[in-house]
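To start, the structure itself, in structure tokens.
Heads up, one of the protein chains got dropped from this complex, but the rest are sitting where they should.
Which chain is which? They are A, B and C, in the order written, and residues in each are numbered from 1.
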Amino acid sequence: MSGPIHIQPGETFTLNVGPQHPATHGVLRVKMEMDGEYIVKAETVLGYIHRMHELMGENRTYPQVLPNLSRLDYLGALGYTHGHVLAVERAAGIEVPERAEYIRAITVELNRVASHLFWFGAFVMDLGGFTPLMYAIQDREHILDMLEAVTGSRLTYCYYRFGGLYNDIDDDFIAAAKAFIPRMRKSLKKYDALVTGNIIFEKRLKDIGPISAEMCRKYGATGPVARGAGIDFDVRKNEPYSVYPEFDFDIPVYHECDSLARYKVRMEEMEQSLRIVEQGLEKLPDGPIMPAKKPKLIKPPAGDYYQAVETARGSFGIRIVSDGGKNAYRFKLRSPTYSNMSLFDEACEGMMIMDALAMMGSLDLVIPEIDR
Amino acid sequence: MSLTILNVIIAVVIAIGFAALNAAYLVWAERRGAGRIQRRPGPNVNGPLGLLQPLADGIKLMTKQLVIPGGADKALFMVAPVLAMAPAIISFVTIPFSESIVAHSMNIGVLMIFAFASLSGFSILLAGWSSRNKYGMMASVRAVSQNISYEVPMLITVITIVMMTGTMDLKELVAAQSGGIWNWNLIPSLSSPLMPVAFLIFFICSLAETNRAPFDLGEAESELVAGFHTEYGSMGFGLFFMGEYANIVIGASLITILFLGGWGCPLGLFPGVWWFLLKIYMLIFSFIWIRWTFPRTTIYGLLNLSWKILIPISLFNLLLTAGLLKVF
Amino acid sequence: MIKDTVKQALQDLFPDPEPVAEEVVAPAAEGADTDEDKKKPVKKKEEPRVNGVLERDHAEHGYDIDVQLDPGELLAAVMIIDKAGFFLESITGVDWIKEDQLEAVYDFSRYDFDTCRVVIRTRTPRSAPKIPTISKIYPGAGWHERETHDFFGIKFDGHPHLVPLLLPEDADFHPLLKDFKP
Partner (left out) sequence: MGAYFTEIFRGLQSLAIGLGITFKEFFQPVVTVSYPYETIKMSERYRGHIELIEDEEGKAKCVVCGMCERACPSGCISLASESVEYEVEVKGEMKTKKKKVLTKYDLNFTTCSLCGQCVENCNFGAITFSKDYNLASSRKEDFHFDLLNRLKERNS
């Protein structure tokens, strides 16, 4: 609920939400000028977990940067590594076998489901419900087990290579993924009944935290935040990459612009991701997972390359400026939550603190990804 | 005379013991229950089924240093946790567990319990205010507005029942419901057709009065860190914690006495303390169950619920019952 | 096609469009990109690029329109982009230490299916890097400009709150400059 504010001079106080605060899921700090429970002005302070991945990208050779990308967003790491390998492949002109691209798409989508599941749990926990988090983690654990069996790690994957993959998927993975899909669909129904239909939940989110389409455009918001504002934008559809044109899936769009719309977009995205996984497993072609001539030394020709991918949080862009050397001359990471978060300061003005934090939860923040 | 005093002292000691034991073991029950709901075992390392966990927690809390933040009002800061625990224990004195097990029966028992229950709002206000923490301050302001708005429908509902039975003595309230489930206040009768609704209102209000989820706005951890007890550690926190659970027992006992026939059996057979305990623990289980199912409400949602839904309906119930009592 | 209209609108910014320069540079750049080995075409590209609008192959570079202009023309170009309904992807910098220049790169993209990515570059001398802010047009640019200021030390003229965002509050170094020594 946001109401008109009549501030008497000198009657506000400053509240530091963070850098250590349960609602910020990490080390984010928001300096809020408060009038009672109402926020008069907010200023986000970043940089508490800034690690300068961009400089590391300039100092290391292209393959050495691979593990860095999964440290940006630890929940949906594969989407980011996918962007990176695609960017370098575009720059260096490396061909990728079809099977590798299919496996990439399957694993990215599974990772997206895992990321959304964790967001779902954490978001409901922001609103005070603890149990859905545990249910979500149970389902997520299945995905992590599957991905661990293939990639070798559970969270910060380093699975994709320039030109292909680290290793192939096996029948166990395919069987596990096929068994997981109906299980997940059942769970989604459970979440709908337990959380989405709940009156308390609905009252807390409906018409709360409005982010309009125009505001999204001015701030460059992408992903579920933009789709919750009625913008039909998904890089997988708008600027198809990898093998996504081969799949039949929908982009959920809601026009309410409130926190509930953003919540619903993500819940439906999980279902769409499952559809992609299902189709990917069906269409999975046989063949190699690395090109016949494995690229040994990667030295993209001088130039400026950009690649955008749709990660769980929005449009992730990576710009590589090459001078022909084995290190990138400039390595820019455009992180989606950075733009999504930048509108928080304006959007939360005049809101009550609990609504503002619910809205912050609906933005799906992963702080290491904002700070890079 | 002296014998009566001795009786009362023994009874009070037993009441304190019961309250403390309940407070300690309800924490265990809550954690085990939450664990089961979330498909994990809960505390299971200390002792069989983790039954020694409360003991371990207690020792840990007692041996910790009590940190008083700089700038805090020391006296009030120390008083607040005591004020959270003491009224809860005192309220136990008047609660009749059965026909004979009652520390001190008095003819205005209902009034006394509500008088002491209002004090818990004070403890939160003092704790939040004296600890000189912005989160604590906001939490205490919230908690007070919550306590004020939920006492109204709660008391209106109690007035309805007092009107029906014509007494404020808890023992007599139970006696009026003896004989079986059909005599309980929960079951609608010709003169009080809306009693299940009144039960629901009272149940919601006791959740809100005891600051339980989904109405735990005073400690809303995702926005106010830990609310009014942000600055409390060691036994100060322990007392708040125990006070919360003691209050839950009081709330459950009151619901049992007012609506569920106290120590009476649903079929009118073998009335006794076991029925009373069974009923309050079932109610406490539902408190735990609700806490681990629902998200938290907002402060304005909470006030809207009270002023726009609970109070009008309970007032309507009061008027309807008063009218029908005249008719039948 | 939005691509053509925007390209035309941006082209109008340059009083002397110099079609010759564009044609010379564009094939040279593309030739260098297709050529795997670092040979002469790359050397040729080292010449400073002339201001103007280039159309790039999306499949190869990931964007469609590449504009280079003087800082003074930036606001006019961004206003054209804003009017056409683009959103701001990111702002970043590149340190061209050999040419003693800092480049600010602005990425714009669209929400609709008329895919068109526009890159606007503007260069400023390294000794006194100064570029007008676009945060009046795109409020979201505020953070991106602060980040670019952190990393490169480019002063964004008229920015309301140009203090370090990702670096510590008292940081007086610019880590992405090529001559930065930690």
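Assume a contact is a pair of C-beta atoms (placed from the backbone, for glycine too) under 8 Å apart; a residue touches a chain by one contact, two chains touch by 3 or more.
Quick caveat, the model's predicted, so the values are computed rather than measured.
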item	value
Where the missing chain makes contact, among the chains that are shown	A, B
Absent-chain contact - pick from B:135, B:202 or B:294	B:294
Contact with the hidden chain (one of A:17, A:32 or A:66)	A:66
Contact residue for the chain not shown (choose from A:12, A:131 or A:238)	A:131
Options A:44, A:151, A:222 or A:362, residue touching the unrepresented chain	A:151
Missing-chain contacts mapped onto chain B	33, 35-41, 44, 289-290, 292-294, 309
Hidden partner interface residues of chain A, rising order	60, 63-68, 71, 131, 135, 138, 145, 148-153, 156, 158, 161, 166-167, 190, 193-195, 197-200, 202
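Basically, only the chains that are shown with their structure count from here on.
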item	value
Chain whose averaged C-alpha position falls nearest the assembly-wide average	A
Two chains joined by the most C-beta pairs in contact, as defined above	A-C
Centroid distance [mean C-alpha coordinates] between chain C and chain A, Å	26
Separation of mean Cα positions, chain C and chain B [Å, integer]	64
Per-residue overlap in chain A, given as positions that touch at least 2 other chains	none
Residues of chain B touching at least two other chains	none
Chain C residues within the chain A interface of the complex	29, 32-36, 38, 42, 45, 60-63, 66, 85-90, 92, 94-95, 105, 107, 109-113, 115, 117, 119, 138-140, 142-143, 151, 164-168, 175-176
Touching residues (chain side chain A, partner chain C) in the complex	46-47, 50, 52, 54-55, 58, 87, 90, 93, 216-222, 226, 231-233, 237-239, 299, 301-308, 315, 317, 319, 321, 324, 329-330, 332, 334, 338-339, 342-343, 346, 371-372
Touching residues (chain side chain B, partner chain A) in the complex	34, 37-40, 134-135, 138, 141-142, 213-214, 216, 220-223, 225, 292-301
